[in-house]
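Presented below is the structure to which this report refers.
Yeah, one chain of the complex is gone here, protein chain that is, but the others are all in their spots.
All chains are identified by letter, namely A, B and C, in their written order; residue positions are counted from 1 within each chain.
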Amino acid sequence: MSGSTFGELFRVTNFGESHGPAIGCVIDGCPPGLALAEADIQPDLDRRRPGTSRHVTQRNEADAVEVVSGVFEGLTTGTPICLLIRNTDQRSKDYANLLDTFRPGHADYTYWRKYGHRDPRGGGRSSARLTAPMVAAGAVAKKWLRERHGTTFTGWMSALGEIAIPFEDAAQIALNAFFAPNAGIVPQLEAHMDALRKAGDSCGARIEVRASRMPAGLGEPLFDKLDADIAHAMMGINAVKGVEIGSGFGTVSERGSEHGDELTPEGFASNHAGGVLGGISTGQDLVVSLAIKPTSSIRLPRRSIDRAGQVTTVETHGRHDPCVGIRATPIAEAMLALVVMDHALRHRAQNGDVVHAVPAIAGSVAGSLPDSARG
Amino acid sequence: MSGSTFGELFRVTNFGESHGPAIGCVIDGCPPGLALAEADIQPDLDRRRPGTSRHVTQRNEADAVEVVSGVFEGLTTGTPICLLIRNTDQRSKDYANLLDTFRPGHADYTYWRKYGHRDPRGGGRSSARLTAPMVAAGAVAKKWLRERHGTTFTGWMSALGEIAIPFEDAAQIALNAFFAPNAGIVPQLEAHMDALRKAGDSCGARIEVRASRMPAGLGEPLFDKLDADIAHAMMGINAVKGVEIGSGFGTVSERGSEHGDELTPEGFASNHAGGVLGGISTGQDLVVSLAIKPTSSIRLPRRSIDRAGQVTTVETHGRHDPCVGIRATPIAEAMLALVVMDHALRHRAQNGDVVHAVPAIAGSVAGSLPDSARG
Amino acid sequence: MSGSTFGELFRVTNFGESHGPAIGCVIDGCPPGLALAEADIQPDLDRRRPGTSRHVTQRNEADAVEVVSGVFEGLTTGTPICLLIRNTDQRSKDYANLLDTFRPGHADYTYWRKYGHRDPRGGGRSSARLTAPMVAAGAVAKKWLRERHGTTFTGWMSALGEIAIPFEDAAQIALNAFFAPNAGIVPQLEAHMDALRKAGDSCGARIEVRASRMPAGLGEPLFDKLDADIAHAMMGINAVKGVEIGSGFGTVSERGSEHGDELTPEGFASNHAGGVLGGISTGQDLVVSLAIKPTSSIRLPRRSIDRAGQVTTVETHGRHDPCVGIRATPIAEAMLALVVMDHALRHRAQNGDVVHAVPAIAGSVAGSLPDSARG
Partner (left out) sequence: MSGSTFGELFRVTNFGESHGPAIGCVIDGCPPGLALAEADIQPDLDRRRPGTSRHVTQRNEADAVEVVSGVFEGLTTGTPICLLIRNTDQRSKDYANLLDTFRPGHADYTYWRKYGHRDPRGGGRSSARLTAPMVAAGAVAKKWLRERHGTTFTGWMSALGEIAIPFEDAAQIALNAFFAPNAGIVPQLEAHMDALRKAGDSCGARIEVRASRMPAGLGEPLFDKLDADIAHAMMGINAVKGVEIGSGFGTVSERGSEHGDELTPEGFASNHAGGVLGGISTGQDLVVSLAIKPTSSIRLPRRSIDRAGQVTTVETHGRHDPCVGIRATPIAEAMLALVVMDHALRHRAQNGDVVHAVPAIAGSVAGSLPDSARG
């Protein structure tokens, strides 16, 4: 209820702070019999890890995951899976002034108003570091969904600041520091980041994430619609300020004759819906887009106040991502996988006996990510 | 778990179908001692009611609410409040062909895949009619929040199709059929709707909704952030495809030096955050924007398939909103009120003992709706 | 969260007060495709109904159930099932003195301390009348479990005050006013009740309830053990003060060599466990026993205080059950069915893919209710 647990049936409880001894999570509800080892989880953590290029924070964390429970002889037992990640580069600096000052754009002020007391070291609980356990949990969900339903998840950056990144080739995503599906644009992105860093400023980003080979029928009317739960998951990622499904804000100026995806025996003729109708998956690709705000920790001086309400100035030096959106791609994939996983279990709880004579038209003819693009 | 309950502590359970005998909801968790009568609820229902102008569905429903339980001698008792709304204009037509055919853009196909069986009359459970009980529940939340915290909620239409509606005067919102805060643009909106209806087509809309005089400190890290729960609530409204908080997708091209709202002893200097930092309310206005897709029921013929997977064509005649966004404003207000109400209770459960020597800087100097604009 | 919803996946939300216009419930999560009509529910309601013999309250309620939603053309759709029961015999007497006085053994004092305000008419929300919607919901669960798993539920009275009622013949349960599985003892029970009524006093009872042909594997370690959830359900019934599973308090003086049920290829050799090991069903009969306190409303004068804290005296005249345990049998069956139903769905959500080469040894050789005794 205090918000550290995500999901209803595949429940992930997150704990830890940026500069405490460890962060981690407990997954309750994972189906038994899934082959699982650290090696299934570590690759996604490595994609999110700090310090992997000059464009992200230089904090040096191995982010090595330990499976503390829930696995016996290489298989999940159905009991809670505790995943532990030790913090190794906390840099125990003096944080007294951080405790007194509220950094603009950060949660310092709101945590203080809420709790009357907070851990200021590296943002404490509000740090984006707490997304690491979700990436780990997401890797477990991804594995089960891939093995059980063939579902895969692919995310990429579609805009860095004002630079739009046209989708060209999913194979490129893993080959550059920006998760850009486009090799040609990378030099421009690098130049943009170098200029920002020099200016002591930061910028926003747009991320897209898709789920392919989705089972039809997932999502619960009225309130836990699949898209509503996706919106909850995405807006809950640090720094996200907007979420779209399918045509998103483009629907405002669409006509009904254009937006409503026609059905054919071979599948849907288009995917403006982004894979969800009435809150329930159609079997088409889920299509999700996020807006991520610019990093709040910048070198340029900003006005603020302290705990006594007095005027002060904040300049943030040290290691920070000049665009927090860069490392958001594996996080968005993980959160989407967690939502789909939860709904797969919710769906079969109630509807496990539903059978259809006619197969689903999933594998729709348009609007899907090409197979070559799937993660 | 099957998604018909909204909220954690102020819980609203919704029931009914578009063409059944009644729709309604049960509110569990309402604080005791709130003065409550039907008259507190009916005005918001009347704002959402069909048949109030030529631009919305001509279905004729009184939407009269009955308080079945939870109130004794005019005060809430703390026990469940059941609100019942009888359906009176169901028009029991032949729906056999609706049962066989999947209308593009509707939930027909997905309900069928999920449940194997569905109530096709007027969309059954997927009908926007099921938002009426939420508007009723929202009225209860609004009343408590206004009396306890002074918080108020105001929504309006900011775009109808490609026509942007500049905010001019909140007093106008109640005076036209479009919830437009701008009298001058109404003739253009009317002409647009008349043309659409003539063409047998439909269009999308953008809605804005704000909460003013917000308590600071509401929202739960990590996953039930206030903005995450708002996104869940809004994306769960029928036809919503996108949600923004504060600058929303505009943040992609903002700089950190521009986005991060500076703090002053008089309040925040701007409100790009939309009233939420780190998932917790700052005390500034909550600023939320929604994209609503065009109505799927249109007169123009569309390709589809039937339950046997055979090709068919769908044309929808009869009474439908050509822009479902028009009646969405009171719904968005209600859902926002329900989220804030739930978090007000959640907050005091855990943090009821937190005291501050220094008052909050809520009542910020910029980015708030002017007092004249508040609902 | 305010306690009016029972269950996690098969969720029943209860509303109403003893003397309001109606009571009822909303079931969310019922599997689709179940044939369901009022006639499936009414018989259990009739078993619980007041006024059926001189040994229970003479309040005259038809307790006729209306299915308001969730059923289309005779089948559940998977959407919420609202069940409504109109109150018809509220007798709107003067209750002013009830509002001021706290009746010993009743919830008057505690509701007042909790909410500061309460509906005193007939006990308001604390009335045993609110078990009627649970009996109705339980009938839906029973039907699904019987059709899907063959599971059946049988309850009876095993003691009335100090009179033990030996189990002789389940066929007798339906044939007397006491739910006694023993025809010979009925005259003694009647004489006991007549004497109590004459004395203006009341007595307690012991109820047993069983589930037969249980699926093995239901129940969730650690905290939502099947027996823990049964205890929660049973202790939540009005007036229940004790719950036992299997040997219950008899285990205190048992030896391990006696208590631990041996396993054989034909099944368990005994059922001291009451059908649950480690919180998970064995496939044997669930064996549950309840202690129900004597009715608190009695004619004999009792000392009490009023809202101002002043000394007063309470005598309760009018229509009351002199032993509330008499009508508790169908309630206990319903609550047990609701727990099993919920866990059947929870189990398949997580473990729907588990297959076993060796069949379960359910259908155990000892400790089961004979087939002739099953409801």
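Keep this in mind: a residue touches a chain if its C-beta (ideal position, glycine included) is under 8 Å from a C-beta of that chain, and two chains touch if they have at least 3 such contacts.
Here the structure is a predicted model, which means the values were calculated and not measured.
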item: Neighbouring shown chains of the undisplayed chain, as defined at the top; value: A, B, C
item: Candidates C:50, C:122, C:138 or C:217 - the one touching the absent chain; value: C:217
item: Of C:54, C:198 or C:307, the residue in touch with the unshown chain; value: C:307
item: Residue of B:53, B:188 or B:350 touching the missing chain in the full complex; value: B:350
item: Positions on subunit B where the hidden chain makes contact; value: 1, 9, 29-33, 78-79, 148, 221, 345-346, 348-354
item: Those residues of subunit A which, in the complete complex, touch the missing chain; value: 1-5, 8-9, 11, 13-17, 20-24, 26, 28-29, 32-33, 66, 68-70, 72, 75, 77-82, 114-119, 121, 124-125
item: Absent chain, residues of subunit C that touch it; value: 1-6, 8-9, 14, 102-107, 109-111, 113-116, 125-126, 130, 159, 161-162, 201-206, 216-225, 227-236, 238, 241-265, 269, 272-274, 276-283, 291-298, 300, 302-305, 307-311, 346-347, 349-351, 354-356, 358, 360-361
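The definition used in the following text is that only the chains that are shown with their structure count from here on.
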item: Chain ID, smallest distance between chain and overall C-alpha centroids; value: B
item: Greatest separation from subunit B - chain, by CA centre; value: C
item: Separation of mean Cα positions, subunit C and subunit B [Å, integer]; value: 39
item: Where subunit A and subunit B are represented by their mean Cα positions, the distance between them in whole Å; value: 26
item: Chain centre separation in whole Å, for subunit C relative to subunit A (CA means); value: 45
item: Sequence positions of subunit C contacting 2 or more other chains; value: 1, 9, 29, 32-33, 78-79
